[in-house]
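Structure first, commentary second.
Some chains have been omitted; the remaining ones sit where they do in the full complex.
Which chain is which? They are A and B, in the order written, and residues in each are numbered from 1.
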Amino acid sequence: MHLGVCYYPEHWPEDRWPEDARLMRETGLTRVRIGEFAWSRIEPEPGVFDWGWLDRALDVLHGAGLGVIMGTPTATPPKWLSDRMPDMFALTRDGRPRGFGSRRHYCFSHQGYREEAARITRAVAERYGEHPGVAAWQTDNEYGCHDTVQSFSASARDAFRVWLERRYKSVQALNEAWGNVFWSMEYRSFGEIELPNLTVTEANPAHWLAFRRFSSGQVVSFNRAQVEILREHSPGRDITHNAMGFYTGYDHHDLAADLDVLGWDSYPLGFLEMFRFSEGEKRRYARQGHPDIAAFHHDLYRGCARGGRWSVLEQQPGPVNWARYNPAPLPGMVKLWTLEAFAHGAELVSYFRWRQFPKAQEQMHAGLLRPDGEPAPALSEAREASAELARLGDAGKAPKHAALIFSYDSEWMTQIQPQGEGRSALWAAFSCYSALRRLGLNVDIVAPGVSLDGYMLVIVPCLPIVTDALMDELAASDAQIVIGPRTGTRDDDFAIPDSLNHSALQELIGGKIVRSESLSDRLVMEGDGWETSGWLDHYEGSAKPEFVARSGEITGYHHGRVRLCCAWPQGRFLEALIQHAAVDAGFGSEPLPEGIRRRTRGTAVFEFDYNAGEVRLV
Amino acid sequence: MHLGVCYYPEHWPEDRWPEDARLMRETGLTRVRIGEFAWSRIEPEPGVFDWGWLDRALDVLHGAGLGVIMGTPTATPPKWLSDRMPDMFALTRDGRPRGFGSRRHYCFSHQGYREEAARITRAVAERYGEHPGVAAWQTDNEYGCHDTVQSFSASARDAFRVWLERRYKSVQALNEAWGNVFWSMEYRSFGEIELPNLTVTEANPAHWLAFRRFSSGQVVSFNRAQVEILREHSPGRDITHNAMGFYTGYDHHDLAADLDVLGWDSYPLGFLEMFRFSEGEKRRYARQGHPDIAAFHHDLYRGCARGGRWSVLEQQPGPVNWARYNPAPLPGMVKLWTLEAFAHGAELVSYFRWRQFPKAQEQMHAGLLRPDGEPAPALSEAREASAELARLGDAGKAPKHAALIFSYDSEWMTQIQPQGEGRSALWAAFSCYSALRRLGLNVDIVAPGVSLDGYMLVIVPCLPIVTDALMDELAASDAQIVIGPRTGTRDDDFAIPDSLNHSALQELIGGKIVRSESLSDRLVMEGDGWETSGWLDHYEGSAKPEFVARSGEITGYHHGRVRLCCAWPQGRFLEALIQHAAVDAGFGSEPLPEGIRRRTRGTAVFEFDYNAGEVRLV
């Protein structure tokens, strides 16, 4: 595994570059990511390029023995460009343009901007495609950051209509699939269809799902255009992109299909503070991050990546600037996170960023160096991690334990139609993942339809649309299986199937879910040593009740090697249910101690202690 | 009392219709509401009508012995229509158009849409006005749903100016009535007056009150136009409309004056979750609804309805899709709700809806049948209710116990100027209603000025504008009277009277309120066995203190047969105050057990047990 760092030569005097490069190498870093925000320096005036500084920066870094990951600068078009195309901005759901002054100020559907993005990509690729220092390319930066995938612009509307026509062929087919008769929402032509925002009350969920798919597809095709240019001008280099945490704005399986390596940006402390963790977790893990945050994404993105090649393109090295509160990691955490990425199979961990820039939006975001150029605490941890990795050498393959099925459209659907506030497929998956991890199991998070060979446990947390391929895999598998709420309850256009559930699923569970209630967390259903809330699926069929609440509700059924999770997958009920399945799968049911996590790879067993920020190798 | 159901033949294959109709009749249903969302099927292209399917549906239903309530489809104009009149949309308070893609996408003040609404109403009325199957008409659907009464469009502004000129005659009179001198807000002509939104800070409360009255009037005149067409083409049929719960966007007394029967849509579980009930009530009654929700509206709308004729046009049969959480009713609740409507005098209870449609916005909203056409739990309860009703036969007239005075402008005024956050006339009325109900009393909720003959108890919870007619009734009545905060403190244009309170009110209470404080619920005033908060009126006059808090505040006075409620009407203080008045009125002071409610009608005493979902007939 490589260690690397994100570096912005344009922030610093040229005479500092050699010292920076030397110190990177001395720290044990071998990769450096540059260029992704430098458009205004590369092309300061329309059509006028200034390559000199970047040529020299590349030479310095390459000369010091660093492999460069070169970014395309399309996340930050300069002001002169948006002034030429004032309609290139995305529009908010409220209909307001999202203008210049920060970054990501473009609509993915704007043809003019697509041409400009291709033009600058081609210019950079032509210049550096064959440069020996260029080890890889990164396209753009954090697609979707600041909620930028969905745009409610005229460009998006026009492209959406084309997309719909391709998908449905006839508007009658669309009307029928969406049930537009419901409120006289029937269209006479694709040209009548608007974007689903600004409606009086909620739009048709099928309308939203189509728009989410379309929007995701726009990201994928935007990215693909860059990939094609890069492949043409820089053959043999890996192409990557940096995904984000707890982010589902586009389908990462689709995006990754065009990439060689899927990267992601790991900020465990910021994510803990900003996402839905309990107050207790936010207090307990404030300076470590919840112990499943990084691992969940490692395992998720490994499953998304073509060939399982993935990396951490940005690793938090200290306090960040963007969370509600921004504490510093405990001593040892940066090293722990680095080694945990290795345990999960990363090719690269790249710290963000080399040196804290004292100006602009991220002036309070730490780096490996302080703004004054002195070492920040993370520098020595990076050095230690590098030494440790050298000692560990090449770790073996991770044995298969549990597979967890996740699809991006499942999250879109539970966002569009939660039915009960906050009932999210992503967070159902995270809860299941945590429960598996607390049992010390390796987990692969995979797309529906991926081969389930070799897994002893398969969890389907919440998958409204099940594919035939998934059902075939589940039928063929001899794993213990857990099926969560809403699974198999929708067709591909968000309609409830005539048979209520997907027919192969009915076979698997020996019956069907005939009615669903969403419940507030006020209504607790409890049994011996467990309690749950949030949802209740009513089942009819031959499976046997396994979890019966004292108040009478049946929250879990058992049918051969299949378990049905009829309450929302959360809390002690979920843990108990997964323990039952794990025992039947031949695993132990004893959870690891609080704050301890394990990952097995080859003959090595890694244990990570999030209580004190220590990593032990067993 | 009839039982009925809402049915959408356009959702289902034509060959299923006879079976549906047969099963409706078998269940004991005799009414069926259709057509209210079917404009795009009735007129698929501008001016091109397709009557065939609706002719046949009507024939099938009529042939099976069902009386049809035909809806005018004006709540869901088709896309082609809004494309022809892009300015027909209402504008939000923020100034954004509320576009196509769901329903109710029209501004009540748009003349072009008014013409279109009249045109389609006339077309349907001409076609089916004399059809023997048509038992009644429903205009539009849920006026005001999704906050659609107020529109901040140019159409609304222009119509508002005309309305103001009619009301005030001269702009000088308006300036004087509103006190526009206050911040140099004086107008020189009606054409200078804008809508009250988008001001720097709050607009003049008199401006808002005028706009609320105007907006309500627009609904009433929109509805009246349809009523006139229907009366012309379908003489002898009842005309109704379905009002909503806890909804005060327009004056239901005014609307009902043009209708034969006032209907309403009863969703006790959704209302419990979405409105201001305590966490404890939301937990306790999650699957029953708070025991006063349905009854409050029965008694409110009976009081609004011309001749007291009212019905439940939509009755919740299972989980809905639109609340924060959507549990299923406990077994027995659908039957209980049905019989309770009977106990309060409904002509009809119509379940929403026959069969759950598996697509579009309400795909998670239950029906009497599941999406697969199998019976949902409510079907058998409807059947049982039908049998029970047959057994009960014709119940007698309900004896008069208590009258509760409510006006829509009182709620508008407390919304416009709560003075203390959340102090609402509607919820003050609901609290008083609950307190009366817990004593087992029959309650009539009536408009100010309605005859108070025969009542032994009259409550005026919060009525800023009192009419002379009301004051005459109160003076003439020998009932025990309770007067709540803010009552009689404003003239018809939202100004404080020169005498501070309405002069006849001063006579009634033997003095006047000279100062009001709004208090947070942090400041609790408590006495023996009671406590309250939220408001404190300071009284000067000859009434005697009846409730004195330990901290010295006087929260209640007694003056002959009149009691003054000087704190906000809520909590145990309100209960105690109303108990005092009830005892003086000759009623008992012993509350019914928790969750039990009673309604007396003729010789029958109905008791409803909301704890277990059972209904008992004593």
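One rule holds in what follows: a contact is a pair of C-beta atoms (placed from the backbone, for glycine too) under 8 Å apart; a residue touches a chain by one contact, two chains touch by 3 or more.
Because the structure is a prediction, the values reported are computed rather than measured.
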Request  = Since every chain is the same sequence and 2 are placed, give me the total copy number for this complex.
outcome  = 3
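Everything below uses one rule, namely that only the chains that are shown with their structure count from here on.
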Query = How many Å are there between the centre of subunit A and the centre of subunit B, using C-alpha atoms for each centre?
reply = 47
Query = Which subunit B residues qualify as touching subunit A in the complex?
reply = 10-11, 37-41, 44-45, 73, 76-80, 83, 90, 94, 96-105, 145-146, 148, 273, 279, 282-283, 286, 318-319, 321, 324-328, 356-364, 366, 370-372, 374, 376-377
Query = Within the complex, which stretch of subunit A touches subunit B?
reply = 94-95, 178-188, 192, 194, 196, 198-207, 417, 419-421, 494-500, 514-520, 522-523, 536, 538
